[in-house]
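Every protein chain of the complex appears in place save one, which is left out.
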Amino acid sequence: MLLFRYRAREGMLAWAFHRISGVAIWLFVVVHVVDIYLVGGDPKAYNTILQVYASPGGRIAEVLLGAALLYHALNGLRILIIDLWPAMTVYHRALWYASWVIFVAVGIPGAFIILRPVIGPALGIGA
Amino acid sequence: MVTIDPRTAGRARPQGSGFELFVWYVMRITGVMLFVLALAHFSILHFLFDPSQESATWIATQRWNSLIWRVFDWTLLMTVLFHSFMGVRTVVIDYVHGERPRLLLMSALYIVGLVLFVAGTSVVLTLPDKVL
Amino acid sequence: MQVTLRIQRFDPEHDSAPRWQEYRVDADPMARVLDLLHLVKWEQDASLTFRRSCGHGICGSDAMLINGRNRLACKIRVDQLGRRISVAPLPGLPVVKDLVVDMDGFFAKYRSVRPYLINDQPPPVRERRQLPQERAVFDDTTKCILCGACTSSCPSFWARSEYVGPAAIVNAHRFIFDSRDEGAAERLAILSDRDGVWRCRTIFNCVDACPRGINITRAILEVSAAIVERTT
Partner (left out) sequence: MLDSGPVIHEFDAVIVGAGGAGLYAALELARDGVPTAVISKLYPTRSHTGAAQGGICAALGNQEEDHWEWHMFDTVKGGDYLVDQDAAEILAREAIETVIELEHLGLPFNRTPDGRIDQRRFGGHTRNFGEAPVRRACYAADRTGHMILQTLYQQCIKHGVRFFDEYHVVDLLVEDGLSRGVVAYRLADGALHVFRSKAVLLATGGFGRMFRITSNAHTLTGDGLALAYRRGVPLEDMEFYQFHPTGLAGLGVLLSEAARGEGGILLNGKGERFMERYAPTLLDLAPRDVVSRAIYQEIRAGRGVDGKDYVWLDVHHLGRAVIDEKLPDITDFARIYQGVEPYTQPVGIQPTAHYAMGGVPTDVTARVVIDERNTPLPGLYAAGECACVSVHGANRLGTNSLLDILVFGRRAGRDMARFARSTELPELPAGDPAERVRGELDALRSRQEGEPPARIRKELADVMMDDVSVFRTEETLRRAQGVVRELKERYHRVRVQDGGVRFNQDLLEVREVGYLLDIAEVTVAAALARQESRGAHYREDYPARDDTNWLKHSLASRSDGGPLLRYKPVTITRFTPKPRTY
């Protein structure tokens, strides 16, 4: 497949991640609307699902979801900036790196908060 | 010798319906909205609260007891549905070739979108009364 | 220095699929890939087929996939690539033979955007006036040599070959923003169709590939903006 034969640079990676994260979040949204529907239809089942969210595996999945959302949101913003202001095309790489800086700055603490119940005891911080 | 009308040399003029422009535009508007709504939603449910504290009752009594939050979540739902389904539509146009498979997939996509729209809306509208 | 050149070969009369062939050549580090191809063709294997003409980056004949990126063979040196160099035809276009691809579709898309001045007013006796700042608006897009490096590097184009592609949009831009031209509405209508500008996902492969240094994405976005402005 051509996508793998071409040596990607920043712009292409940014797009590939954007697309992958977009589709991943979409899949989650589909599931999520269904589970919200259960709140009304079958609250018990819903509560069980919430258990899954709260489990260690669920928390890791949430971190991944959050990462996808955060990346997609930041890069989406980058695309919007470039769209609205075509002169910014010159700085598209810088903007991408900037979005990674924010991603790390926000994402690491965020992941920590979500994972605290899982990794907290191991680190001795408590849940 | 065929005479060629200079103005049509090359590709015939395609019929732009304006739909693509509409999608492009709304993708961007919903994108901005989602930047606020989706990130806020995620932060509230994961950073302010934690799934371990949440339950169906909690949602019905705490979160959706005020109109503001219902409006918020309903807006989020609409925005995300439009944005993500139109996003996936782009992906389908890109990778699914052939008229029939594409038509099938697109129809499925739109139907699922519609179902989710109805389901989601009904939950947001009716949920608190049901649970209480 | 010794260079290993891997070339994707395809002989339509004998091969059912492209195959890779390796050649060892003794090359000056300052030599260009085009020189290496000539070395192979003139000294080892005369059947190796590729297009080239000017030899210095102005005719657009020899765009190809070199070490995984689209470039002009006459504009990239051995010392920029290393001892192992792979050369393949432009991706996403039908291969005719070896490194030669079928460019007819590419040119048809170029023609589809009305790439010529449209102005039905009778011209004045002398030149039409155009201020330097009016000309500056489309200066960048007049540089295009129609090499195809951009369009064939674009993942949107690979995914959907109906996409009109960056090169055609660049050439539409060149006229849409020319103060002497009156065909902008017509071109914008063409470009706002499903396979027009909206297929661009701002991937920037085109900009990285363009041997003329054209800011293609910017041109595309300016065209999108013009469509938005006109319709809303």
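By written order: A, B and C. Residues from 1 in each chain.
The working rule: a residue touches a chain if its C-beta (ideal position, glycine included) is under 8 Å from a C-beta of that chain, and two chains touch if they have at least 3 such contacts.
Just so you know, these numbers come straight off a predicted model, no measurement behind them.
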| item | value |
| --- | --- |
| Residue among C:6, C:160, C:180 or C:194 that touches the chain left out of view | C:180 |
| For subunit C, residues in touch with the removed chain | 11-13, 30, 32, 41-43, 45-47, 49, 51-61, 75, 77, 79, 96-97, 100, 103, 107, 111, 114-117, 123, 125-132, 134-135, 138-139, 142-143, 145-146, 175, 178, 180-181 |
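By definition in this document, only the chains that are shown with their structure count from here on.
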| item | value |
| --- | --- |
| Centroid spacing, where centroids are CA-atom means, of subunit B and subunit C in whole angstrom | 36 |
| Length of the line joining the C-alpha centres of subunit A and subunit B, rounded to whole Å | 17 |
| In subunit C, residues with contacts to at least two other chains | 224 |
| Residues of subunit B whose C-beta touches two or more other chains | none |
| Touch list for subunit A against partner subunit C, complex | 2-3, 5-12, 14-15, 19, 79, 82-83, 86-87, 89-90, 92 |
| Residues of subunit C defined as touching subunit A within the complex | 65, 67-69, 88, 91-92, 153, 155, 158, 201-205, 207-208, 215, 217-218, 221-222, 224-225 |
| Partner subunit B, residues of subunit A touching it in the complex | 19, 22-23, 25-26, 29-30, 33-34, 36-37, 39-40, 43-44, 46-47, 50, 53-54, 58, 62, 65-66, 69-70, 73, 76-77, 79-80, 83, 110, 113-114, 117 |
